[in-house]
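A single protein chain has been removed from this complex, and every other one stays in its place.
For chain A:
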């Protein structure tokens, strides 16, 4: 019985290797890595100062955000891979990769994902893993999660005072879905996709932020938060 099994196994291996030009493995590993860039430089949180698009200096201290509901699409065939339970907390001083594991093989040419946490998950706090409400990403638990956190300090150009910037963006309206084209992903070939998060884009396009001009530099709810979300909905995270 056992021998028969081995024969069958060996046989199938032979068949497999004999037509290796044709045969594509059923699955492929996809891994996503994120790089954080500000003013063309790699982000650091250890006291280094950067220049914002407005020309103001800025020393970042914390940078974290959720990427959720990751999908891979093949626009030619319509094949789509949807990652289950897809919530990833990305942070400059913590995790900066998303391991999708083995996904069905296809020539995927689009990556779809969202910044933030979808309405369903955002309405619950009895969750674990990256959505554990004990982390600093859960708000005062009436309001769901912070989708994106950027904290740091800058020198107010009017008063020359050191001032803090607290950007805590959340709430369902600021959940933004992003589609990026992929090139070079081939069915059966394990691939690492590199995404770049460009922090300059939080301060520009379409809404320009001049920190020293802001009424308050706590940006959490309301109009200003919406403007930052508009900024991150396009051009903030791009495939390299």
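Assorted remarks:
Keep in mind that, in the parts below, a residue touches a chain if its C-beta (ideal position, glycine included) is under 8 Å from a C-beta of that chain, and two chains touch if they have at least 3 such contacts; residues count from 1.
The criterion applied here is as follows: contacts and distances are computed from a predicted model.
Only one chain is not pictured, and the protein name UniProt records for it, out of "Sugar ABC transporter permease", "Nitrogen fixation protein NifU", "Molybdopterin-dependent oxidoreductase" or "Cytochrome c peroxidase", is "Cytochrome c peroxidase". Annotation: of A:56, A:71, A:153 or A:201, A:153 touches the absent chain (contact as defined above). Listed for chain A, the residues touching the missing chain in the whole complex are 46-47, 61-62, 93-94, 123-126, 128-129, 132-136, 138-143, 151-153, 159, 161-166, 168, 215-218, 220-222, 224.
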